[in-house]
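The structure that follows is given in the form of structure tokens.
Every protein chain except one is present and positioned as in the full complex.
A and B are the chain letters, set down in written order, and residue numbers restart from 1 in every chain.
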Amino acid sequence: MPGVWIFAERNDLALELLTVAGGLASQTGVKVTAIVPDQGDQADRCIAGGADEIVLLSPLGEDMSLAAWIPVIAAEAKGADPDILLIAATARGKDFAARLAARLDTGLCSNCTALHREGDGTIVMERLAYGGTAVDRVSCSTRPVMATIPPRTFAPAPADTGRSGEIRKLPLPPSTPVRVIARKTKDRSSQDITEAKTVICVGRGMEKEEDINIARQLAELVGGEVGCTRPISEELHWLPDDLCIGLSGVQVKPDLYVGLGVSGQIQHVTGIRGVRVICAVNKDENAPIFQAADLGIIGDLREVMPRLIEELKKATGR
Amino acid sequence: MPNIIACCKWVIDEAYIRKGPAGALDFSTVDYKISDYDRNAIEEAVCLKGLHGGSVTVLTAGAPEAAKGVKDALSRGAEQAFFAGDPSFNQLESSQTAAILGEIIRSRIPYDLVICGEGSSDQYAQQVGPRLAENLGIPCISYVQKLTIGEDGRILAERRVEEGVEVVEAPLPVLVTVLPEINTPRIPGVRDTLTASKKPVVAIKKEELPPVGAARLQTMGMTATRMERNCEKFAATPEEVARFVGALQKLGVIS
Partner (left out) sequence: MEFKLTEEQELIRKNMREFADKYVEPIAGEIDENSRHPAEVFKRLAEGDWMGIPIPVEYGGAGADYLIHILAVEELSRSCASTGFTVSIHVGIACMLVLLNGTEEQKQQYLLPMAKGDKLGAFVLTEPGAGTDVMAATTTAVLDGDAYVLNGTKTFTSNGPTGDTYMVFAWTDKAAGRKGMSCFIIPKGTAGMSAGTHFQKMGLRSSQTSEMVFKDCRVPKANLLGKEGAGLVMAMAGFDHGRVGIAAQSLGILQAALDESIRYAKERVQFGNPIARNQAISWMIADMATELSAARFLTYHASWLKDQQRVFSKEAAMAKLYASEAAMRHTIKAVQIHGGYGYCKGAKVERLMRDAKITEIYEGTSEAQRMVISGNVLR
């Protein structure tokens, strides 16, 4: 049965997927099915966001992982034979998608950033390759066409409360050999850098952890948030990893980005393509960040930062 | 004493890709490397072997030139390698890679644990690990940042997920995909590289494997991403920094 399916482990992401799914479904006049965890008013919100059918996943036992649903969803998909299956690219979602694709023996475009239907009906999907050096355009020759879509690639579908849809519930899947024995939620950063108007990004050029305070001070001055490169979150653990910008982190699109001691490797720069004005401070004038920047100060952070803060205070009157 | 398989891919080093005119990519001077996170996979396997004994086998499928990558992998502490090399294995798609690796493992390599990198440096599709687990019919634990094998032969893994960490446990055999933060891969010493050449490599010909299915995804075109901006540079002097702030004001990004 033709149709566009989406699967997301979180409501906000389901709504983002519905934006794309709705567009694709309306072109061929098929239904949109949303597979989502049974939580609060998920079903109603997805219907308002454009879903025609809601498949609810009953809450799993504490020790069960999302992957337990794979065989169930695979069976559903085999039965219904949808045209397209879009999955939110969270860690669990990507793992889920790849295994589902294996079971359905179909292709999967990972971290798809754009997709559209060509005149002949082919779905063309875009993704980055070679660390962000290239954009790869792919199509899939088997059914269903699958893609994982990174959070915030699309705006959430607006709510149309007048819509209606069917809701059904899937029975709990059997338990799997993989048991979740603990879940630790990390201290999430207070603010969301993907929404910030200004992002101050710290890189490994920062000498010590305390120096991040200087970046914070700068961020406060200009009303922005602090983000970081992967080494800062992953190797040094100076900042939580949801602040990491780039290929394996988040994409940011503020008006102003200031990279402090960021070398500007392609995997990072990929995350700041949409920024209006990119600035960098780096002591190495050959650092690749300067090729991606609009304004750059060549100098040592220790020297530049106090001056920059002083000048910004003057300029902003704070 | 676990038998561990570490899978690795020999990839184009993206640092050598040049951008030609009109968005074309120029691969004429590229060099190759072991995909970054596969080094973490090998390192983790070798570290676990150091703790628990057992064996480490590296497994790769790729173009015949990837033989150099096999040597590289062996120099990182594995004791043997299985290598399926064929010109047609050059640009394998995730589903094909998983099928080939799965076939080789099932038919030729006894194992308790398979370790893959989270994703490859070229495609970063993050699919081969999970697809391979499905192919082998074993559990998959992906995005692992910490891995321990318990006394009872069960594996304990910390997965990194959006909201934090998910600690999971499973009986062997399992497949895990590892994040780069799980360890720091070694830089092989001179002797490591020289002795790697003497370690056994089982070469597998395409003809010895069942036919590889068609790629499920087709690349329709690849273009260079453009990110060139005209950087105006400033020195670190107080006057220059003031000028820099002035430029920000003119652009209307600070107020």
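In the analysis below, contacts are C-beta pairs under 8 Å (C-beta built on N, C-alpha and C of every residue); 3 or more make two chains touch, one makes a residue touch a chain.
Quick caveat, the model's predicted, so the values are computed rather than measured.
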> Among A:S139, A:Q217, A:Q291 or A:T316, which residue is in contact with the omitted chain in the full complex?
Replying inline: A:Q291
> Taking the entire complex into account, which one of B:K71, B:K206, B:R229 or B:R243 touches the absent chain?
Replying inline: B:K71
>> I need the residue numbers on subunit A that touch the omitted chain, in ascending order.
In response: 283, 285-286, 290-291
> Where does subunit B touch the missing chain, residue by residue?
Replying inline: 33, 67-68, 71-72, 75, 187-191, 193-194, 196-197, 230
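Methods note: only the chains that are shown with their structure count from here on.
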> How far is the middle of subunit A from the middle of subunit B, if each middle is the mean of its Cα atoms, in Å?
Replying inline: 21
> Which residues, counting only subunit B, touch subunit A once they are in their complex?
Replying inline: 12, 14, 17, 19, 25, 93-95, 98, 119, 121-127, 129-131, 133-135, 139-143, 156, 159-171, 174, 179-181, 214-225, 227-236, 238, 240-242, 244-249, 251, 253-255
> In the complex formed with subunit B, which residues of subunit A make contact?
Replying inline: 65, 67, 90-92, 94-95, 98-99, 101-103, 105-111, 124, 127-142, 176-186, 188, 198, 222, 234-235, 241-242, 247-248, 255-256, 266, 269-270, 273, 276-280, 285, 290-300, 303-304, 307-308, 311-312, 314-316
